[in-house]
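Only one protein chain is missing; all other protein chains are in place.
Letters A, B and C name the chains as they come in the text, with residue numbers starting at 1 for each one.
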Amino acid sequence: MSLLQEEREIILNNEYVDTFDFAEVKEFITNASKDLFISHHFKKKAADKMLVQPRGGFPTYEKQYALYEFFVDANVDVLPLTIDSNTRLNDYGTAKKMLRLSEENDIDMLNGYPLVNHGYRTTRKMITHFNKPVSLRHGTPDARLLIETALASGIFEIEGGPITYLLPYSKNFPLDKAFLYWKYVERVCANYSDLNEPINRESFGPLTATLVPPSITIVIQLLEMLLSLEEGVKSFSVSFAQQGSMNQDIVTGAVLKKLAKHYAEEINCGDAMINLVYHQWMGAFPMNKDYAEQLINLATVIARMVSADKIITKTREEASGIPTKEANAKTVANTQYTLGILNGLPNVVDEEEEEILTLEVMAIMEAVFNDPADTLWRKVFNSIKNGIIDVPFSPHIINHNNMITIRDAKKNIRIIKRGNVPIPDRCYAYEKGQCDLTKDTTSIVNDIIHDIGIMQ
Amino acid sequence: MSLLQEEREIILNNEYVDTFDFAEVKEFITNASKDLFISHHFKKKAADKMLVQPRGGFPTYEKQYALYEFFVDANVDVLPLTIDSNTRLNDYGTAKKMLRLSEENDIDMLNGYPLVNHGYRTTRKMITHFNKPVSLRHGTPDARLLIETALASGIFEIEGGPITYLLPYSKNFPLDKAFLYWKYVERVCANYSDLNEPINRESFGPLTATLVPPSITIVIQLLEMLLSLEEGVKSFSVSFAQQGSMNQDIVTGAVLKKLAKHYAEEINCGDAMINLVYHQWMGAFPMNKDYAEQLINLATVIARMVSADKIITKTREEASGIPTKEANAKTVANTQYTLGILNGLPNVVDEEEEEILTLEVMAIMEAVFNDPADTLWRKVFNSIKNGIIDVPFSPHIINHNNMITIRDAKKNIRIIKRGNVPIPDRCYAYEKGQCDLTKDTTSIVNDIIHDIGIMQ
Amino acid sequence: MKVVTGVVGNDIHVVANRLIDLSLQARGYEVFNLGVNTYLEEFFDAVIETGAEVLLISSLNGEAEGWGREVPRLKAKYKKLDDVIMMIGGNLVVGTGNAEDIIPRYKGYGFDIVCHQVDLNTGLDSLEEMLIERNLK
Partner (left out) sequence: MKVVTGVVGNDIHVVANRLIDLSLQARGYEVFNLGVNTYLEEFFDAVIETGAEVLLISSLNGEAEGWGREVPRLKAKYKKLDDVIMMIGGNLVVGTGNAEDIIPRYKGYGFDIVCHQVDLNTGLDSLEEMLIERNLK
């Protein structure tokens, strides 16, 4: 028995899991409908049709089922399965208790679907019934059990990664462990990918959704992609969220796509399919629901300018808590309508901005590769630890927090203090050159507050 | 006494008009607040702030006043005054009767504000109270009395023109008379322009809002501009409506701006201020009000891509009749919000499309100028009569209706039958080259039906 | 085969009128299009003048009901109109109405083919059928 298989048996031998039938799961995936694989949809989709995926997860099977019915009526392309926060912390005991309370009292006691507690045998019924690709959204540093359950259920897109699911959410979870736990996930996804269409992995580009400069976003997307491809994953989605400047989004998308291809080829994984995902604004939303809808629509337009393969939507109720299924379905219908009427998109290329951003990303990547550690994940770990990668507004103790960013007059995010991040001097001068640096720090702090709340 | 002044006294000596005090009106305009002049706002506005103007007109003074209160709360930049259809047909008698019925029964018996019946003394109170620029929207071929009343009321932007207010709306009104009536309007606007800030004239670019190719739209905009400038008008807005392809809109805006400047200079009127106005989609709207809002928001985004100086908005209730004042104000607030969050617009240039369109427009303009008639208006009249200018879907008997247009795959409007319009061969080949012309006419008619209903 | 067409009454729906014109031409008819905003008398005058075999009236704003009642009286004034195929199409009532009530009513006014909210090509197909039926094609 391989070491991986040994580890899998330990992981799946859990008091909250019914007997895990490896052979049956393998059989299921081998014969599963191709419609369940988002990788299959990416492959066959018309060049112009962006897939639309909302957000959403409810504790009980019945409510999740009802949500999916709404989504299908609204012409959804990809169904979401958002996991509750207890499961994210591997606290299956609390999740079980809260699930029972939710079922008995008809009140939601969890902010998502406790997949491990429901189990794959139950969940698979729902997934195969709707026969649409499902995307797993969680935020779990140790997602081994969760992902095994998801794949066995027929969920063939797994979001997350060791960096993107840790640095925005946790203060203390050990980053080195997260890398190892995700290595397991990549391998399981890779193994199953040989049976039918490939399992798609997706990185979570928005990170802290707070003034993260595109160079940092792209570097982390590329690194999580490489960590996944080197384990054998054959379909991977890089992603980022609306940043506040249409032009910066277009430039970010172009550089991200170009460099993803470049670095995938560098490790001889040019055969893997790389997709681009765009998140509608992930920062603070306006309380005014009409304004929220304007913001959502604008994000859809920009996603098309960026030529995203998939868009992940928000709702008009974003600022006021967990959206109703009606609001969620309405966003899907509106987004599909907008995509239908959005024609004749111009081809936009900003060569100067692309060059600057490319140089920045390549310099950081080179610094990571130059770390003396023996494996890529250790190089990345060290680079975060020593501040070569620095994520603004990450709460994690390992993050340096020495990079400072603000918006320029056109609302592009610019680096005005690079910390330990090896932004080349020429690029650094360019970034600072776009900003008014004569202000004192108090004014800059006020600007940052304003820049964060730009959409409100 | 000049001939013009003689004509003015005849026009203003009308049983529906209180004594018109020329001296008092002159005095009023001379001392009027600069805030009432849209030309003043165009001059001082920040490069990036597009002025927002909704639509709307109610029969009674009270309702119109209430509408303006709503608009001001919603942060409007330009107030509209839409005139009722009786006044448009110079039927002041019926307008008077219907106004009285509206006042007595609290039911709107008119689809706009009967300005002539209200008179300038009354209306001026409202206009000066709100102290915002007001734009007169009517659709009147003989607007002489109406415009005199508007200017005396403090309305310093006049929409319309002999072609754009006639060809889309009328079957039989004589076009030659329309030219002469509008010549009067231009002269009165020009005369008043010396007293304070210039009166702004605006052409109505949407025309029939049905598959009009950009070359025809631009030619008519340029000709109405020239007819206005040659009478001494010093501030003129050219306009067009959302066409269905973002790129075609951007190209249209660029060519229209460039050629407006060019032809204004050709007649030594380079000192006139030329502004660009963008109309949100003027074709059939979706019945679904949520979808209507998506369409409206998209139009706002495109208006910014086009760098319009002013946008004229629609409402979510467009498909279901005359919008409420609440719906109207909501669109204004939403549009202002979107303009606020719409940052970092890319600079888009499509050289090939711009070249083709420029060649087309210049060829048609040359053909118009080459007409042997002695004045510009007669050249234009002859050019419409002989089909050098041909407006698709105009109901007017003088219009040739021999040009056929359809949408290509990117939803650009393309000319597939040029009729008598002197589209240069190279451009004509290019336009047809974008389309699938192997289809039979029945399929093409089905395509046209689909192309007209593209936003529904 | 000559066809006189146009939109009856105070109806300015030019789009349908233009598409009917194009479609008729595509099917090989010689079209005399009177455009929008046409009075009933003008239609009959044009049929006489051109010697058309078909008169195709369209109405989109629902006001045809009012004009329809006058057809028999007006038609009676003209000679040689008995063989002309009279067709009407569009939205034939104000508000909603169902075809079962509407078609007999308009046939009573003297129309041979009545298309209420019928697709343009379907309508023109029924015209072909009638022409074949009457051995005119």
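Here is the rule we use: a contact is a pair of C-beta atoms (placed from the backbone, for glycine too) under 8 Å apart; a residue touches a chain by one contact, two chains touch by 3 or more.
On a predicted model such as this, the values are computed, not experimentally measured, just so you know.
The chain not shown here makes contact, within the complete complex, with A. When the missing chain is restored to the complex, the residue among A:V348, A:I415 or A:I448 that touches it is A:I448.
Only one residue in the set A:N288, A:N401 or A:Q434 touches the chain that does not appear here, and it is A:N401.
Contact between subunit A and the unshown chain involves residues 169, 171-172, 208, 210, 392-395, 397, 401, 404, 440-442, 444-446, 448-449, 452.
The rule we apply is simple: only the chains that are shown with their structure count from here on.
The most distant chain from subunit A, with centres taken as the mean of CA atoms, is C.
The most central chain, judged by C-alpha centres against the centre of all protein C-alpha atoms, is B. Chain centres here are Cα averages; for subunit A and subunit C they lie 60 Å apart.
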